[in-house]
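Only one protein chain is missing from this complex, and each of the others stays in its spot.
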Amino acid sequence: MSYNTFGKIFRFTTWGESHGPAIGCVVDGCPPNIPINETDIQSELNKRKPGQSKFTTQRKEDDKVNILSGVFEGRTTGTPISLIIYNKDMRSRDYETIKNKFRPGHADFTYFKKYGIRDYRGGGRQSARETASRVAAGAIARKVLKLKLGKKFNVVGAVTQLGIMGCNLKNWSDKFISKNNLFCPDKSIIKLWEKYLLNIRKAGSSCGAIIEVRARGIPVGLGAPIYSKLDMDLASAMMSINAVKGVNIGSGMNSAQLTGEQNSDEMIKSKKKIIFETNNAGGILGGISSGQEIVVSFAVKPTSSIITKRKTVDKFGKNTSISVRGRHDPCVGIRAVPIGEAMMNCVLLDHFLMNNAQCKN
Amino acid sequence: MSYNTFGKIFRFTTWGESHGPAIGCVVDGCPPNIPINETDIQSELNKRKPGQSKFTTQRKEDDKVNILSGVFEGRTTGTPISLIIYNKDMRSRDYETIKNKFRPGHADFTYFKKYGIRDYRGGGRQSARETASRVAAGAIARKVLKLKLGKKFNVVGAVTQLGIMGCNLKNWSDKFISKNNLFCPDKSIIKLWEKYLLNIRKAGSSCGAIIEVRARGIPVGLGAPIYSKLDMDLASAMMSINAVKGVNIGSGMNSAQLTGEQNSDEMIKSKKKIIFETNNAGGILGGISSGQEIVVSFAVKPTSSIITKRKTVDKFGKNTSISVRGRHDPCVGIRAVPIGEAMMNCVLLDHFLMNNAQCKN
Amino acid sequence: MSYNTFGKIFRFTTWGESHGPAIGCVVDGCPPNIPINETDIQSELNKRKPGQSKFTTQRKEDDKVNILSGVFEGRTTGTPISLIIYNKDMRSRDYETIKNKFRPGHADFTYFKKYGIRDYRGGGRQSARETASRVAAGAIARKVLKLKLGKKFNVVGAVTQLGIMGCNLKNWSDKFISKNNLFCPDKSIIKLWEKYLLNIRKAGSSCGAIIEVRARGIPVGLGAPIYSKLDMDLASAMMSINAVKGVNIGSGMNSAQLTGEQNSDEMIKSKKKIIFETNNAGGILGGISSGQEIVVSFAVKPTSSIITKRKTVDKFGKNTSISVRGRHDPCVGIRAVPIGEAMMNCVLLDHFLMNNAQCKN
Partner (left out) sequence: MSYNTFGKIFRFTTWGESHGPAIGCVVDGCPPNIPINETDIQSELNKRKPGQSKFTTQRKEDDKVNILSGVFEGRTTGTPISLIIYNKDMRSRDYETIKNKFRPGHADFTYFKKYGIRDYRGGGRQSARETASRVAAGAIARKVLKLKLGKKFNVVGAVTQLGIMGCNLKNWSDKFISKNNLFCPDKSIIKLWEKYLLNIRKAGSSCGAIIEVRARGIPVGLGAPIYSKLDMDLASAMMSINAVKGVNIGSGMNSAQLTGEQNSDEMIKSKKKIIFETNNAGGILGGISSGQEIVVSFAVKPTSSIITKRKTVDKFGKNTSISVRGRHDPCVGIRAVPIGEAMMNCVLLDHFLMNNAQCKN
C-alpha cells in the first residue's frame, strides 16, 4: 500500500496541506555517501516557484527547504532524508467563501465524499503545493544519477503545446528552455505564446498544456517486466501530478495511426554501437530502456479556477454557482515542467537501483 | 517490489512463457464466499482467444483454464486462487530463424541486454500470451464487483480507432460490440473497418488501434491520493499491456487544447442526485472516482512482426535484416479489448477494497 | 521495500538522528474523522521519556510533539499525519571520544561497514531515540482502536523479568503497573527489584529484561495467512525495537517442552460464548486472532554502554578499549514497555483494517 509514498527502493513519502504550518517529505533508500546540500535542492525548487513572472500566479511561496536528517557532514548516510518547507503567505480568508462549495474541476467533491471531512483552505492536501515536496525529492535523485551515470546523463523538460499553440520540436533547445519563463523549447514561437497566454490571463480564463520530458544517457536494461515496466512507472508518475489527464511514451497515442512499417524502429550497428534509426518507442521496448533517449509527454488540463461563473453544488446538496477570483495560474502546465523532471529522475533512479539488485551483483 | 505482481490488496502474480509447458497466475486477496467456477473465467478468456476470425492470428490457443486452489465447493475461501493454462500448438521451429536476431519493435534486444539470456521461442516471457493470465484474474474481479456493486455495475471496452479509421462515439452500442469480431462500437462504420483491415492483412502489414474502456455503476470515493490515485493505477495497468504507448483519462491528451470554461465539468443537483453535465474528467477528480462513468482509452502500436524486410542487428552485433512471415495479428489492438476490461476490473476491485479498509469500517 | 516504514495499510515512516535538529514520523492510512490532538500523543510519549526516575538515564529529552499535517479542526482527514519532535539537550561533545571506536554490543561497526559513513553523535540513526516516533504513531493507533473496538479494548505492557529477578504473573495488576517507575506488574516484588537495579546502577553495570504486552477486546479474525500472520507481524514489530533479541507468542519458547495434552487449549461453549480453558497460544491460532487475550513477550538485552573497560577495534582497524561513562539506562528494557505497547497497537490496527478490506465488505 502506498497512499502517500512513491517508489520501490528509492522512495519518498510526502505530507502536508496548502495552508498548514509546513509541507515536506521523507526520502528513503537513497544510496549513502552522496554529497547533497540544501542549495542543490533549492535550485530545483526555484524552477517551480510561483510569482516569478507575469505568466504564473502572483502568490508568493518562498519554498525554502530545510534538511532535518539523513545527511551528515555534507553526505547522505543511507538513512531517511527528511525535508521540510514551512508555509508562508497563507491568506486563509481568501478561501472562506468557497468553504462549502465544490469547485468544478477540483477534487473538493470527491475528497469530501470519500473522507467525510476536508481541509478546504487552499485546496488542503489536494493543492498542487504538494508537488514542491517531490521536486525536492527529485533534486536528490538527479544528484545521485549524475554521480552514477556520468556526464552523458541529463533530464530536461519543456512545454511543447500551450493551449491551441504548438511548436516545432526540431527547434528544441535545452539552452533556450532554461532562458524563458514558459519553458518553451522553440525560440521561433515564444513571442506568439506570450501574447496568447497574456490574453487568456486578462480574460480570467485558462488553458491546458503538453509537457515533454527527455532523459539522455540512460543505460540499456532499466525496467522490470511485467508489472514494473519502466513505462508503467513513468505513466503512473506523470499521472500522479495534479491535473494530468494523459501520458504518452514516444509516439504515444499517435502510434495508433501508424503502420508497422512506420512505427517499429530499425536498428543498425554503426561505429561499434547499436543505434536505432527512429525513436517511436520513446526509448522503451517491452518495458525496458533501450539506451535511446527516453521521451515522455503528458497533458495538463486547464486551470479549473476561472473568473467565469460556473454552476455547481454545495456540501448541503444545494444548487449554486461559483466564480474564482483568487491568484491563479492561467496555465498550471507551465509549472509542471520541473515536476515532470522530478518524477522522471525519481523513476529512473528507482529502476537503476532495482536493476542493480537483480541483475548486476 | 512487484516484478510480476499487480495490485495492492486484490493482487495477481503471473508466470509462464509462450512456449513453456504452461502459463498461469495466482490471485491473492480475493474476498471469501464468492461463487466462482472455471466457466466464469473461460467465457472471458474466449473473448481474447486468437484464431476466431480472419482478423486475428490463425494460431490456435485453446486457453483452457484450470482452477488449482482457493475455491472449495464452488466458493472462494479467501486463500490464493491458482489458475493454470497449458500451452498447446507450440511450433518452436517457427522461431529458430529468429533465435539470434533482434526483431525491431520487439523486446528481444532489451531482454537480452538486461538479463544476458532470453527464451526466444515465441517471444518467451515478453509474448502477449501472458495476457491470458490477467484476463483470467480480471474475470474473478468482475464477478466480485458484480456481487458487491450490484446490477448497475458494468465494464465494457471497444476499439474506437483502427489505424487511420475513426468511429462515431455517439453511436456506441454495448450490444453491437459483443456481436462483431472487431469490438467496434459503431454499426455505421464496421464494413469500412473490415475492408481496411483485410487490405492490411493481405499486404502483410499491420496497424495500430485505440481501445476505450468504460466502467459504470462505480461509487464515489475509489482512489487514494496522492500516490494511489485511481487514474495512476489505471494508467499503470493499461501501460502494462504489451504494445501500449499512450493512456488517456477522459479527455486525456486533448484536454491540453481546451480552456477552463470548456474543460471543467459543471455540477447540478437534479432529482435528488448530484450530476455532472459533461465528463471531461473521465469520472475521476483528484485521483478519486466521482460517481460518473469512468472512461479510459489507450493506444496500441501496430504489430511489429510484418512481412516487409527490416534492418536489424543480431546477438553477435552484426547488421542483418528480418522479414516475419509467422501467424500474426494484423492489429494486436483488437485482442487488447478484453485485456483492457480485465485490467479495469482488477484496478476497480483493488480500490474498492482499499477504500473499505481505510474509510468504511 | 520498507527500510524506514512499518505497516501495510496503517503505515508509519520514521526519520531523524539522535543529535540532528529533530526526529519525527509520517503516519499514513489513518482512518478519517478520528478526534486526535497533541495531548493524546504527548501522554504516551511521557511514559517513555527518560530522566523521570533514578532508574533511567538522567539525560533530559522533552519529547514535545507537534502535529504538522493530517488533522483539521481536531479530526483526522485521512491524509498523512506528520509529527515532529525537536531535539534538545544534545551534548555532542560527550561523544567525541567514541567517534572512531566501535562500541561492543552497539551497531557502530555494522553501520559503518554497510554504509561507509555514520553519524556517530549519540548513536545517530541507531539510537533508541527513534522509538519516540513510533510511540507517537502508536498513540494514534490506540485512539483509533478504542473508537472502533469499544471499551473492552485495552493494550497494556509490563516488565515481567528484570535481569535475574522474576515476578509472579498471577499478581498482575494494570493499576499497579501504572503507578511504579519500573512498569512492574507485581506489587509483592517491587522493593526487591528496586534494590537490585540500584545496585546495578551504582556498579556502572546493566541488566536485561523481559517485557510482556497484552491486548484485550480483540475480535476473532485479525491476521492474514500465510505470510501476514498476526504473530509474524507482532514478532517483526517487537524485533524492530532496539536491543530486542527474542520474541514469544503465548507460551513461546517454553512450548517446546510441553506435550500436546499440556499445550493445545481446549474450547467450551459457556453462556452462549466459545471460551478457551487455557491460553498457551497467546490468542493466535494459525496466524489469526482467536478472541482470547493476545500475549506477546520479548527480551531486551542489557545496555551495552557500561563502565567496565571492554576490548574493541577502531575504524582504522586498530585494537583498543572503551569504557562508557555517559548518562545511560541501567536497564533499557524498562523504557521499552511503552514502545512494545505502541507496536502492539500499530500491528492490531493494521490487521483490523486489512481484515475489513478483504472480509468485511
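When the chains are written out, they are named A, B and C in that same order, and each has its own residue count from 1.
Keep in mind that, in the parts below, a residue touches a chain if its C-beta (ideal position, glycine included) is under 8 Å from a C-beta of that chain, and two chains touch if they have at least 3 such contacts.
All values reported here derive from a predicted model rather than from experimental measurement.
Considering the intact complex, the chain excluded from display touches A, B, C. One of C:66, C:100, C:154 or C:255 touches the chain omitted from the figure, and that residue is C:255. Interface residues of chain A with the unshown chain, by the touch rule above, are 1, 9, 29-32, 78-79, 148, 225, 352-354, 356-361.
Chain C residues in contact with the hidden partner, per the touch definition given at the top, are 1-6, 8-9, 14, 102, 104-107, 109-111, 113-116, 125-126, 130, 161, 163-164, 200, 205-210, 220-221, 223-229, 231-233, 235-236, 238-240, 242, 245-269, 274, 277, 280-282, 285-291, 299-306, 308, 310-313, 317-319, 333, 354-355, 358-359. Considering the complete assembly, chain B touches the hidden chain via residues 1, 3-5, 8-9, 11, 13-17, 20-24, 26, 28-29, 32-33, 66, 68-70, 72, 75-82, 84, 114-119, 124-125.
Here, only the chains that are shown with their structure count from here on.
Taking the definition of touch as given, a chain qualifies here only if it contacts chain B and chain C alike; those chains are A. Of all chains, the one whose mean C-alpha position sits at the greatest distance from that of chain B is C. In this assembly, the C-alpha centroid of chain B lies 46 Å from the C-alpha centroid of chain C. Centres computed as Cα averages put chain A at a distance of 26 Å from chain B. Taking each chain's centre as the average of its CA atoms, chain A and chain C sit 39 Å apart. For chain C, the set of residues that touch two or more other chains comprises 1, 9, 29, 32, 78-79.
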